[in-house]
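Take this structure, written in structure tokens, and hold onto it; I'll ask about it next.
The other protein chains are all here in position, but one chain of the complex has been omitted.
Letters A and B mark the chains as written, and numbering starts fresh at 1 in each.
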Amino acid sequence: MIINVTVNGQAVRRAVEPRLTLVDFLRQELRLTGTHTGCEMGACGACLVLQDDRPVHACLMFAVQADGAVIETIEGLTERAVIADLQTAFHDRNALQCGFCTAGMLVTAYGLLAQYGVPSRAEIRDALSGNYCRCTGYEAIVDAIDTVARQRADHG
Amino acid sequence: MRLTPWRGNGPIMDNPPYIGRSVARPSAKRLLSGRGRYVTDVELPRMLHAAFARCPYAHARIVSIDTALARTMAGVRLIATGEELARICTPWIGTLDHFKGMKSPPQLPLPIDKAVWSGQAVVAVVADSRAEAEDAVEAVMIEFDELPAVVTADAARILDDNICFHTKLDTGDVDAIFATAAHVVSEEFRFGRHTPVTLEPRAIVADYDPSEQRLTVHHSTQTPYQFQDLYSRHYGIPEARVRVIAPDVGGSFGMKLHVYHEDMAVVGLSILLGRPVKFVADRTESFVSDIHARDHLVRARLALDAAGTILAMDVDDVTAIGAFSAYPRTSAVEGSQVIRLIGAPYRVRDYRAELTAVFQNKVQMSQYRAVGHPIACAVTERLVDLAAASVGLDPFEMRARNLIADDAYPCTSATGYRFEALSHQACLARLKQMMDYDRLRAEQATLRTQGIHRGIGIASFVEITNPSPAFYGVGGARISAQDGAVVMVTPAGDVRCLISVTEQGQGTETIIGQIVADQLGVTHDQVTIITGDTDTTPYGGATWACRGAGIGGETALQASRKLKRNVLDVAAAITQAQADDLDLRNGWIVDAATGRQRVALSEVARIAYFRSDTLPPGTQAQLTVAHHYAPEGYPFAFTNGIQGCHVELDAETGLVRILRLWVVEDCGRIINPLLVDEQIRGGVVQGLGAAFFEECHYSETGQLTNGSLAEYLVPMACEMPDIEISHIETPTRDTELGAKGCGEAGTAAASAAALNAVNDAMAPLGGRIARIPMTPARLLVAMGRV
Partner (left out) sequence: MKARAFDYARPGSVTEALAAFAANPEASYIAGGQSLVPALALRLQAPSLLIDIAHIATLRGVDVAAGWLRIGALTTHAEMLTNPLIALHAPLLREAAPHVAHPAIRNKGTIGGSVALADPASEFPAMMLATGAEIEIANARGTRRVPADAFFLGLYQTAMALGELLVAVHIPIVRAGHRCAFDELTRRRGDYPIVGAGILAEFDNDVVIDARIAFLSVGATPVRAKQAEAVLVGGKLDNAAIAQAQTALDDDLDPADDEQLPAAVRLHLARVLLGRLLGRIMA
């Protein structure tokens, strides 16, 4: 069936099988390969994207469910430069190694920092509870998000 | 312990701009932007997708396969069974000659007669899409005749002819020593079977071009060179027409070093079809096919005298592997390292160990991060703590008395490991200070009176890095122990380096770039490092066993020095100076003594590439060099360290909160502290995962019962602590660079430190545990609460 989705600010119209997941639609149909699959059952966070500006698992949605929805991926966030400070902090702090979890981590961080206030380290870890990373051991990621949260608070 | 000058060529550099600096990774920027290129992202024209029908039984004869219905389904292009692939692929046997007496049954990509583990791929379906392939898989009808399965170590051990490998070490006098020792402590250890759970699963795109009879494989692997050799030999394609490309790899930790049946099958499927075929193991498949590791039952004892000096150790290790030994690196290395690493940090002269690797009808087992070290360290350090308690010594004091003295080197362990120079005592002292140990103990005592049970545990360790050909080569494996680099100055005066070590996110490319930039006097961002393609990079050992920095780094260092010499020769001709009087700094050829700039590197390059007519006759500028380096000297560059773990045990629930973890690590000369520390942190968390969470559960019938991310518990952010790291640097003199490896150290000791910490917390409650993971149920039982 035909779906119309806004992806990274652009209207996209495609014919899809209902069983095609949103993550496969993004990766295969639109070649937005920055979003990854690690489990296809919502347990690892590698597939996180934004729907209506809120983090959701793209593996837990079918593309047909996104008909009429507004979706943003890591590519869109990068192009809009809204996570540039997070990307810089991650880079400086080496809060990524293989990079496979990174898009999901950035989407989660984006969602967390959209909330009011400066989260504590424990709150940051809590927000990351659904994001699996095998490489970093998480501390550098917490550090990077913490740095940005404080920077944003300082600059108002 | 500060850096000391090297033999031969003097110090690396005075104040190197990059070596020793925490430089962010240039190649991380595109990963942060969603521009990584993993094999899972690869799409080729006319590419097809593979899925597999798998055996649900742990052991079963394949009676018949009916693919008639499956063949009619939409999008299906090929269905292949074991017979079809056996015609084009030779079998492999996962043994090495230096493991005497080792045996293993030959393996084919898909089995013909029987399946030997639950989850084994039996029939391959290739279709236009993965979904269609899975639809067709459901329509493949395989008749199995279930056979008795071997699923416990004890059952495996008593079977006739079920031993993969057996070996003994014996210094000779162990029984006599134990008979008369003042104290003997013993324990039976069980280690949960693990699976690596890389976030990017195994992924491969095999692309056979029949017009050129050329095979290109895009493979998520640590070692494209090994696979180039394997695909060539087993599929009978000349090595020159096999290309393996390892692009961005989403995590490996050793898992992606090994041959997998499906991966080999996919190469054959592409050959049969003459089209690219892609296979990405989904998470369910990953659990039942990625290598497992760490399944050991160790009975061990330690004898000590009345003063607390360790006299001898006696070990029996039974490791229950899969139904065959992994290929080409075997399933015996892990156990072999376990029995050789036990006791390694200590002055233990008398030692006996027996290793038995037995087959089971389970997933194959092989090298996974820190191979054997976590088990050896846990056995050793737990016994040392028990020994300390038996003579009334504090754990730090026990180790101060027994760790090899820092001035006792070189020396050889009772198991034959040769140590060049380690720093156990210095690390011990540093850890005690970092932890503020005395204050922690005082606080522990106070909190105990309030019913709060905290525990402190420490674990010393050594780690094998920079392996020589003695590791695999001597056994007949075509696994390279050397590396090669091609380094060149480009027309613009930048530098390119193609090198045979590989990148999986640990920062290999970054540190190679730092070394090259330092030697050639350019900025780091002027250096491009290229890895992971057998067509473009020299042949080499790639990345495993922490060899990237030590061996790869030395290769890059020596290659860069050669190139520098060539550059200075051309510059000397241009400036009419002596090459020996010149140096490369900040993009300029300068007078070495005064620093006066003579000619820009970019100018030398311009002349060499475009105006060779202006050079003195006979001057042939060589702005590209190729250089190989094979390690010599010590068979391994051992590193050492110590970890401390602080936990709080909820005695009513058995839940443990990990408060903090400390690491003192001596990995020789550190090229990039930021990257080293993050490797350590990642490794520690894997070790803590082992200590508290990870374990493959098998049913009585050999089914993996927790094969999903919801039930196999990998460590997540909320349960992991902040990790404090400090370094001591004892370089190796075997290389100019002096670097050793660090990638596995975090994992080597974290579970041991945690095991000791929890036992320390439980001690006043009468509990004792020697089994990981330390689940709440096991801890409650240990404490007698249930």
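Keep in mind that, in the parts below, a contact is a pair of C-beta atoms (placed from the backbone, for glycine too) under 8 Å apart; a residue touches a chain by one contact, two chains touch by 3 or more.
Remember, it's a predicted structure, so these values are computed and weren't measured experimentally.
Asks: Among the options B:Ser33, B:Thr95, B:Thr284 or B:Gln519, which residue touches the chain absent from this view?
Replies: Checking each option in B:Ser33, B:Thr95, B:Thr284 or B:Gln519, the one touching the absent chain turns out to be B:Thr284.
Asks: One chain isn't shown here. Among B:Met47, B:Ala429 or B:Leu713, which residue touches it?
Replies: B:Leu713
Asks: Name, in rising order, the residues on subunit A that touch the hidden chain in the full complex.
Replies: Residues touching the hidden chain, for subunit A, are 1, 17-19, 21, 40-42, 45, 48, 51, 54-57, 59-62, 64-65, 67, 108, 111-112, 126-127, 129-130.
Asks: Could I get the residues of subunit B that touch the absent chain, sorted low to high?
Replies: Touch with the absent chain occurs at residues 130-131, 134-135, 138, 282-284, 652-653, 655, 692-693, 697, 705, 710, 713, 715-716, 718-719, 775-777, 780-781, 785-786.
Note that only the chains that are shown with their structure count from here on.
Asks: Which part of subunit B faces subunit A closely enough to touch in the complex?
Replies: Checking each residue of subunit B against subunit A gives 24-25, 28-29, 31-38, 40-41, 43, 131, 196-201, 248-253, 282-283, 504-507, 674-675, 678-679, 681-686, 708-710, 714, 716-718, 720, 722-723, 746.
Asks: So in the complex, the part of subunit A that touches subunit B is made up of which residues?
Replies: Per the stated touch rule, the residues are 17, 19-20, 27-28, 31-41, 43-44, 46, 73-75, 78, 87, 90-92, 94, 96-103, 106, 121, 125-126, 128-142.
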